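Excluded from the complex is one protein chain; the other protein chains are retained at their positions.
Chain nomenclature is as follows: A, B, C, D and E, assigned in order of appearance, with residue numbering initiated at 1 for each chain independently.
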Amino acid sequence: MSPAEILATNLLSPVVLAFGLGVAATLVRSDLEFPEPLYQSLSIYLLLAIGLKGGAALSVTPLTVFVGPAAVTVLLGLVTPLTAFAVLRAALRMDRINAGALAAHYGSVSAVTFLAAVSFGEATGVPIEGFMPALVALLEVPAIVVGLLLARGAHARPGEGEGSGSWAHALHEVITGKSILLLVGGVAMGWIAGKERMTPVEPFFVAGFQGALTLFLLEMGLVAARRLRDLKEAGLLLVAFGTLVPVVHGVLGVWAGTVAGLSEGGAAVLGTLVASASYIAAPAAVRIALPEAKPSLYLTASLGITFPFNLVLGIPVYFALASIFGG
Amino acid sequence: MSPAEILATNLLSPVVLAFGLGVAATLVRSDLEFPEPLYQSLSIYLLLAIGLKGGAALSVTPLTVFVGPAAVTVLLGLVTPLTAFAVLRAALRMDRINAGALAAHYGSVSAVTFLAAVSFGEATGVPIEGFMPALVALLEVPAIVVGLLLARGAHARPGEGEGSGSWAHALHEVITGKSILLLVGGVAMGWIAGKERMTPVEPFFVAGFQGALTLFLLEMGLVAARRLRDLKEAGLLLVAFGTLVPVVHGVLGVWAGTVAGLSEGGAAVLGTLVASASYIAAPAAVRIALPEAKPSLYLTASLGITFPFNLVLGIPVYFALASIFGG
Amino acid sequence: MSPAEILATNLLSPVVLAFGLGVAATLVRSDLEFPEPLYQSLSIYLLLAIGLKGGAALSVTPLTVFVGPAAVTVLLGLVTPLTAFAVLRAALRMDRINAGALAAHYGSVSAVTFLAAVSFGEATGVPIEGFMPALVALLEVPAIVVGLLLARGAHARPGEGEGSGSWAHALHEVITGKSILLLVGGVAMGWIAGKERMTPVEPFFVAGFQGALTLFLLEMGLVAARRLRDLKEAGLLLVAFGTLVPVVHGVLGVWAGTVAGLSEGGAAVLGTLVASASYIAAPAAVRIALPEAKPSLYLTASLGITFPFNLVLGIPVYFALASIFGG
Amino acid sequence: METKNATMVTIVAERLLRDRLVEKIRALGAKGFTLTEVQGEGSRGWQAHEFEGPSVKIETLVRAEVAEKIVEAVAKYFEHHAVIVYLTDAKVVRVRKF
Amino acid sequence: METKNATMVTIVAERLLRDRLVEKIRALGAKGFTLTEVQGEGSRGWQAHEFEGPSVKIETLVRAEVAEKIVEAVAKYFEHHAVIVYLTDAKVVRVRKF
Partner (left out) sequence: METKNATMVTIVAERLLRDRLVEKIRALGAKGFTLTEVQGEGSRGWQAHEFEGPSVKIETLVRAEVAEKIVEAVAKYFEHHAVIVYLTDAKVVRVRKF
């Protein structure tokens, strides 16, 4: 496929079109609203479903195949918050607290971006390792811890008083937070049950998946577009950060994935993972541990800039890169 | 099939039985309630799903095949509010405001009635043009505008003050309202993506459709039955209006569809569309532009009388007519 | 299969694993919460789906095959509240009101436990009569009436005043309560429509079923684990009651089912039904008719003790018994 | 705009009582009410909403005499049910409406 | 902690009016508001929430002058819409916030 064809394939996919419809609905000031419980239900379903699928795949993967990519993923989770932090401090002259908060987001991962990448792989016929969801789980947590450490710096006060964030509380929140719990829980269920025992639940969790994801992206479009209002305030530098740093991280991820022995598709998806910014687990943890950091900053960046950027442009780019690196 | 068999096929379908169960639940005063978000979620799903399906079909339909039915549909959307208005003014001696409000409803369309007709076609093996959902979208809006114009008459005051309805607001509401947005948005998505790219979302949006519709009709039964209480108040004349005018519109629609070159099934479904009365888009718009019109009147008529009438009796009648006209 | 293998098959099933994940989430104090409307929506879906399936099966079952199991089921619904009551009064020295309340629960039935048993049958390849859901409906009501009668004893005051429970109200509640309504309504719909007309709704109601059940059990795990806190208070005697009486009832059910001509799988499922304790219909009715009974007692027993016990250990035991009795 | 005094009666109750309480306040002369789904914790050691669904808050603006009657009617449920009732003063504009 | 008086304005309205009322109270000087989805019954014989979705309760803590203006603005909707408004006295700590 030519670069133009690759881009078109992505833009014309139901998932990206649904996102666009959501954005459009907000722009024309439609009264379309997703009921909150539908959003939550779809989140639960999607996270559990990818966990189950990943776990079932993991149960038939030799440990030796998995260990390399897993190690590289954890490493990336430790390194990428540092690069994000460095850029924010040096180029954007951001204060330590907000820079650390953003670093936690950009080191961590967006499960929906991951899913969009997998969809893209399927649509373009590029095979992807089935165990990738396990990597999502591995990438989610470490970066958040690093980001919080960077923000607190020497002043870290563990277990602070009321009205302010407590470390222990934030850590507990990340690890037992619903996104990790469903993802890791799903992986464990799929791994314990094994591929065969999962057969009866496949029509629900596998066949229905792409459609549910499409519906979810419609809502994501509604939500992300509401963030667009804040873009003016955010300024050009944040937009530059929210598009360039993901590309840097994406290149890093694709390259590291290729080196660690992932297939072309696997490396592309790992690149996407690394390039993506968390907008569920990280905000929750940051809000607890760093209540003084500005949510308008980290939410606008991760949800309003980086998420749409990766969805529309980033993913095809990371796949193109993977085919170059792997070729 | 004999007329009796056709009627039985309709009455014994899961969709009509579910509606009946909902009515029964209300009559025996069961505590069965659909959570509001489930109702909203099913609406979103159904509207988007029919849009997607219609759009995918449209993408493989030559323009020449579509243009005739489309023109006829728009025409019907302009004519039927006039017939409804005339009947209400002349035979029911209704005031201009309420007559206009009702005209908006009876010119516009009920998506669920449309779906029940398509189901019926599938159950009886009558093929139906795939692009019909695009006609739903075309029929929905014009009638509402005509109805509001009729109600306001010479006294139309555009952009009126607070506490009263504003034209601009109502028009905006209809066009960007969630039912149009999802329907038109879905058609656009399906049309842009094309049949092949829709394959991965089919298990969710196509295979699951009939069941979700059945569940939705259970809720419609609960809602419609609550309207039955208001029937006494409404009076016999309204009941006559709510059953006879749909038949007149249905005959018109079937005939016009046949003339415009639709297949037997397509003409029957167009007839059903024209015969149906809106109970989502029209009430929302009327409530804004004509707050002085009585909701108890237009909701009881469209939801309490015409909807069940079409579901149980109307649909088989329009199919029978189409087979006569087309034969 | 050896007993150990049977147990493993159950423990490794997605349904039981999901329950375990829910319990684990509560124990680690995760913030995972199911939105209330999701819980309600899944309940509606599951109850309607089993009704539809059972009704469709019933429509092709000769009456002579059904009448024996049906009679035995009603009988069991009248007898088991008596055994439960006797044990509670004699061995636990419980007061009449609370003993009657618990008897109503243990005579009645848990639809989710039923579904888990059917899943288990499918996973182990044991065929089960399709009309079993009709038996669920038959078993649900009588026991509740018996339990309330036992509680009120000679002091039954029909139609009591405000602030206290009314008999008529409670009875109405059980019979028109949503669980009976959906179950019986579903059976009626499936039976009237017949197997063939149900085909279009099967992807939704049949193929998706196991997955939806798995999701539901995740929530059941969350809910049941919250009850564990109350176990200390409840005491060892209640734990003994909540595990031993189900086994006694289960043996009775398996034996009676075998005698009534059910297949091995059917007898095992009937045993499970009889062994299970209601936690939806019975609490609702008891709360109305016996507001002075302690909900902490009957909810902890049925939801916190008996439900997990049957799910994890009971079901494989009843299947093992059925294979012995039937062999 | 001139305002007049009215009494706001607020009842928080387990869901089970919803329909009974609504019928009661209608019968006692309330001309309207507003119902909110809530969760709650009180003196009872169990949370009704686990199996009954969410509790309800019923608010009704009434005249002082009606308020008094409603409080008495609700008090009948104190013994066996999860329910509280309290009064607050409010000012309304269309006094005949309440 | 020292508390100062403020006025709580509560509006219960059919959903249709939600955005209009929110814009209005913002324009009249309210510095914040809290919105709850509710169901209700009043003098109108039909329940708007059947097709519009749940009604809304909008609560805004303001100074007495602002409260007065909000009541007047809401009154414009009395004729054709399901809506009520009432005032209660409240005590707040950060008085400049309201």
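Some observations on this one:
Quick note on the criterion: a residue touches a chain if its C-beta (ideal position, glycine included) is under 8 Å from a C-beta of that chain, and two chains touch if they have at least 3 such contacts.
Quick caveat: nothing in here was measured; it's all calculated off a predicted structure.
All shown chains touched by the missing chain in the whole complex, by label: A, D, E. Taking the complete complex into account, D:Ala75 is the one of D:Met1, D:Ala27 or D:Ala75 that touches the chain left out.
Contact residues of chain A toward the unshown chain are 36, 40, 161-164, 223, 226, 230, 279-280, 283-284, 287-288, 291-292, 295-296, 299, 303. Of the residues in chain D, those that touch the hidden partner chain are 10, 12, 36-43, 55, 57, 68, 71-72, 75, 78, 84-89. Against the chain not displayed here, chain E makes contact via residues 1, 3, 6, 8, 31-36, 61, 88-94, 97.
As a working rule, only the chains that are shown with their structure count from here on.
Of all chains, the one whose Cα centroid sits at the greatest distance from that of chain D is A. Counting every residue number used by either copy at the chain A-chain B contact, under half are found in both chains. Centroids of chain A and chain E (each the mean of its C-alpha atoms) stand 40 Å apart. With touch defined as above, residues shared between interfaces to two or more other chains in chain E number as follows: 78.
For chain B, residues touching at least two other chains, in rising order: 35-37, 40-41, 203, 207-208.
Chain pairs that touch, as defined above: A-B, A-C, B-C, B-E, C-D, D-E.
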